[in-house]
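Please find one structure pasted underneath; my questions will follow.
Note that one protein chain of the assembly has been removed; the remaining protein chains are unaltered in position.
Letters A, B and C name the chains as they come in the text, with residue numbers starting at 1 for each one.
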Amino acid sequence: MSGNTFGKLLTLTTFGESHGISIGGIIDGYPSNISINKNEIQKELDRRKPGKSVLTTQRKEEDKVEFLSGIFEGKTLGTPIGFIIKNNDVNIKDYNHLKDKFRPSHADFTYEKKYKIRDYRGGGRSSARETVCRVIAGAFAKQLLAKEKVVIRSYVSSVGEILLDRNYKELDLLKSDQNFIGCPDPFFAKKMENEIKKVKNNGDTIGGIITCVISGCKAGWGEPVFDKINADLAKAMLSINAVKGFELGGGFHMTTKKGSEVNDVFLEKGGKTATNFSGGIQGGISNGNDIYFNVAFKPVATLMQDQRSIDNKGNEVKIKGKGRHDPCVLPRARPIVEAMAALTIADHYLRSKTNNI
Amino acid sequence: MSGNTFGKLLTLTTFGESHGISIGGIIDGYPSNISINKNEIQKELDRRKPGKSVLTTQRKEEDKVEFLSGIFEGKTLGTPIGFIIKNNDVNIKDYNHLKDKFRPSHADFTYEKKYKIRDYRGGGRSSARETVCRVIAGAFAKQLLAKEKVVIRSYVSSVGEILLDRNYKELDLLKSDQNFIGCPDPFFAKKMENEIKKVKNNGDTIGGIITCVISGCKAGWGEPVFDKINADLAKAMLSINAVKGFELGGGFHMTTKKGSEVNDVFLEKGGKTATNFSGGIQGGISNGNDIYFNVAFKPVATLMQDQRSIDNKGNEVKIKGKGRHDPCVLPRARPIVEAMAALTIADHYLRSKTNNI
Amino acid sequence: MSGNTFGKLLTLTTFGESHGISIGGIIDGYPSNISINKNEIQKELDRRKPGKSVLTTQRKEEDKVEFLSGIFEGKTLGTPIGFIIKNNDVNIKDYNHLKDKFRPSHADFTYEKKYKIRDYRGGGRSSARETVCRVIAGAFAKQLLAKEKVVIRSYVSSVGEILLDRNYKELDLLKSDQNFIGCPDPFFAKKMENEIKKVKNNGDTIGGIITCVISGCKAGWGEPVFDKINADLAKAMLSINAVKGFELGGGFHMTTKKGSEVNDVFLEKGGKTATNFSGGIQGGISNGNDIYFNVAFKPVATLMQDQRSIDNKGNEVKIKGKGRHDPCVLPRARPIVEAMAALTIADHYLRSKTNNI
Partner (left out) sequence: MSGNTFGKLLTLTTFGESHGISIGGIIDGYPSNISINKNEIQKELDRRKPGKSVLTTQRKEEDKVEFLSGIFEGKTLGTPIGFIIKNNDVNIKDYNHLKDKFRPSHADFTYEKKYKIRDYRGGGRSSARETVCRVIAGAFAKQLLAKEKVVIRSYVSSVGEILLDRNYKELDLLKSDQNFIGCPDPFFAKKMENEIKKVKNNGDTIGGIITCVISGCKAGWGEPVFDKINADLAKAMLSINAVKGFELGGGFHMTTKKGSEVNDVFLEKGGKTATNFSGGIQGGISNGNDIYFNVAFKPVATLMQDQRSIDNKGNEVKIKGKGRHDPCVLPRARPIVEAMAALTIADHYLRSKTNNI
């Protein structure tokens, strides 16, 4: 109810401020008796971890997860899985200068208005550090979905104006993990990397797009009307820091098209269609084709250059990032996008278990 | 849990198939003792009603709502508001030919897969007829928000490739209701109308974009992390039939920009910013500026021309729309977009009442 | 959230005031493709219906349910089942004298305090008339559970001080429907009937106990910690008008016992126990034995004799029931108790579908 829980049957509730003692969460509703591969979980965390390249924040966090409950002799008990991740590299001095100031395009001002109090250190609860918990829960969801042969892959399809304008089917998505950027085309990956370097050297930041592809969903997952899978995916993605847009399948492009151009004709009983402008979902329910969508990230708001802003008395002040920040979140955001996709799909997969008896 | 309820504190639960006895719903959590203007509710329904122009479906539905509870001597009781709308113009013969067939890009196939049974008449539960209930509930939400000086306006900003590419601030949104299309610029409205006519004459359909602007939200509404107002708006919009995309504020456009270009600098203590690329929301919480967003509609899937498809045995069949269908949903979709926006904002407004004691 | 919805996966949301246009509800989450016997539903309604005996209120309500959605060609669609029951015998004059007065031990005063407005006619939303909707939904739940061989039976085990102090296993519960009281022992039924007559002749009312027995639940239904089946049954029962107590299995009696006297020793692998003081539930989860419990009803608050009370200005007034009221609710309450039990168990049955994959 207070915005810290995601999902209906498979739920993730998280807690934690960026520079508090630790962050963590509870995964509930996860089926029992499933062997959990903890290495896979850590691997997902490592994909998101900062400090791996000069192009990401130099905050050093080991991001080692400690599981406190719900797993017994390597298997899930069906009971809640509690976990914490300690905040080690807490450098509070970096934030003292922000105590009374509101950074432009951050949540400092809105948290102050909502709660009349805030933890100003690194954005407190509004920091993207919270997404560590999402990645952990998403790794559980991925392992559950893997049993159903569902695979979730994402890649960086644009950075600034550098756009990899090709259908995902023409790309080898496995190559996305072979470069720091997360783009399956090495030529474009290099261009994107250069763009980020340029921007960083100017103390600036840049946005971009992540494309995510979910293969293997059976036809019939999802709910009608309000909890359409696409609606829940949209919510999942827009809940990620810095995300400003979502489009499924043909997306905004379809607004310029005629029905005869973008209708997906069925080819066979199994639901295979000739095209897939629908993005694998019709009436909110999966049709067995790939689900794919784009997620728009705005540029990071913290700049390493002076910006005009106000303090809590309304005085004009100058603000300049002192902490350790990313010039572009796209490379580190892929596991987060995948985690939220996995949580959404796994939740609907479980919900589908009660439709027919 | 089954996808038929929207909202957390202010909830709408709907029921009804397109050609069943009636559709209806329950609005719950609406504050007590509020005078309800029933004319305003009917006016919203009339904005959505079919049959008003040759450019919309000729299904004749009066769409008169009957309130069954929750209102006493003109005021809300605080108890659930039950309502129904009868389905009058039910023409089942139009749909008999679809009994065993799956229309392309419709929910026929996915409902069959999910439920192993479906009401094939006009799409049953998956029909956009269900949105009548949303418009009614949205009209209640609007009346609640009006007390807080919140105003919600929308307009058709594109039909096919005809795009009104201007910032909403340069437009007089009140003029949107002066033409059938719902576009505040009469010149563009005419162009859009012609485009729809042309498409209709070819038995085809066309997509477009609706822009929605919410003014007057106090700073501090919304929840952190998962239930960000923008996340809930995205879900609300993607839950509308035929919607394929959502973008808040600068949206996808911001993915090509630098932080220094799109950061919103604060101008004063009240939160007024120099620009509003954020779209009025930071960290998921309103900052007091206008909330605005775009909603992408794909072209209607039912075409008045032959389309290839399959029946439930996998045989190839031809399908052609026989019912009464819209060549373009945009004009009728505006009240639906506004209703879902109003329900989302009103819900968060009520949720904000418990943050501070 | 506003108290008008019951259940998590299988939900019932109700609306309606006692003397409004109609009452009704939405059943959601009911599995698809299940043949519904509407006669069975009406039979349950008839068990609850007033006016069948001089010992119940003479309000004449046909209590015919109209289904508006969710059922197609006799089978459930998996979509929400909307239904209404018209209020016919609305005799508003009976209530005009109560407009400004608060009846003792009724909800008039508390509704006024909560909502600052109320529908004073027959208690409005607080009337037991709302339980019609529960009986309808309960009949659906019973039909779902019947497929799992779950049977729910209840009987009146006491009226005032007349107590049928025998274990339910010694009784032939099928005989409960053979008399107006709902007591399986004809001798006790007669004594209870006489007691009610006596009380009624004095313009007074009387309380009693209903015992409910649920047979056939598989071991393993229920949730740990907060949503124990017994916790949800307790909530379900205490949500019924006039209920003041609940006890499972050995109940309050066990507070005087030693562990060695009331521990239930397992007899076999299937979970069969030598005794069943636990009432079929351990750790909140069914163990395969009968679930049974007692529900305490206080006497009806409306008396056909003068009572002292206050009006909304604080003046002392006299109040005497003018409407048509029951001297004892027990006979009519059995289907309500069974309905709430059925909804609770069916909900947990569906929830159990997602524990193991």
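We take it that contacts are C-beta pairs under 8 Å (C-beta built on N, C-alpha and C of every residue); 3 or more make two chains touch, one makes a residue touch a chain.
Since the structure is predicted, the reported quantities are computational estimates derived from the model, not experimental observations.
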For the chain that's not shown, point to the residue among C:18, C:79 or C:278 touching it. C:278
Of B:7, B:25, B:50 or B:78, which sits in contact with the chain we cannot see? B:78
Of B:50, B:104, B:224 or B:299, which sits in contact with the chain we cannot see? B:224
Given the contact definition stated above, which residue among C:6, C:120 or C:155 touches the chain not shown here? C:6
Absent chain, residues of subunit A that touch it: 1-2, 4-5, 8-9, 11, 13-17, 20-26, 28-29, 32-33, 66-70, 72, 75-82, 84, 114-119, 124-125
List every residue of subunit B that touches the chain not included in the displayed model. 1, 9, 29, 31-34, 78-79, 144, 147, 224, 350-351, 353-357
Under the stated touch rule, tell me which residues of subunit C contact the chain that is not displayed. 1-6, 8-9, 14, 102, 104-107, 109-111, 113-116, 123, 125-126, 130, 158, 160-161, 199, 204-209, 218-228, 230-239, 241, 244-252, 254-269, 271, 273, 277-279, 281-288, 294, 296-303, 305, 307-310, 312-314, 351-352, 355-356
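Basically, only the chains that are shown with their structure count from here on.
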Please give the pair of chains with the highest number of C-beta contact pairs. A-B
Distance between the centres, which are taken as Cα means, of subunit C and subunit A, whole angstrom: 46
Of all the residues in subunit C, which ones touch at least 2 other chains? 1, 9, 29, 32-33, 78-79
